[in-house]
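Only one protein chain is missing from this complex, and each of the others stays in its spot.
Up next is chain A:
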Amino acid sequence: MADAVLFEFLHTEMVAELWARRPDPSPGGQKTSLSVLEGMGFRVGQALGERLPQDTLAFREELDALKFLCKDVWVAVFQKQMDGLRTNHQGTYVLQDNDFPLLVRMASGLQYLEEAPKFLAFTCGLLRGTLNTLGIKSLVTASVAALPACKFQVVIQRA
């Protein structure tokens, strides 16, 4: 879909821009860039969450909200469903995407593994932001074993 392509290209430029303009290769500098991307994703996720059809937002259980993320939200944003969802039923969820669109353009396998976190930070924020709009506070991190497959770990924060 043409809109999706625009977002993908914009995302790639954003990642490149943040790394080019912050020539601080120290772990501290990198962390800042990642958190800037995550923060942007969070704001966008919140705004997206507010635009979701209201009748879909009544969840009886936390798990339903996560399933909603994996199916409806993922399809709306990435034109595919999440490939797997696991939970320990104690507030930790692992969302598995075997073919994550924002990683697909990079070479597959183990090349560029180091670069992968940059391409996941925004989406982690997006997930956290959308969940926030659904009334769920969380911490979202991502890990990549081999491109383009990745996992998003959602840990619910209880007050």
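One rule holds for everything that comes next: a residue touches a chain if its C-beta (ideal position, glycine included) is under 8 Å from a C-beta of that chain, and two chains touch if they have at least 3 such contacts; residues count from 1.
Everything that follows uses one rule, which is that contacts and distances are computed from a predicted model.
The complex includes a chain that is not drawn, and of the options "Large ribosomal subunit protein bL20m", "Late endosomal/lysosomal adaptor and MAPK and MTOR activator 5", "Centromere protein M" or "Trafficking protein particle complex subunit" the UniProt name matching it is "Trafficking protein particle complex subunit". For the options A:V77, A:L134 or A:V154, the residue in contact with the chain missing from this view is A:V77.
What chain A contributes to its contact with the hidden chain is residues 1-7, 9-11, 13-14, 16-17, 21, 36, 40, 43-44, 47-48, 51-53, 71-72, 75-77, 79, 81, 122.
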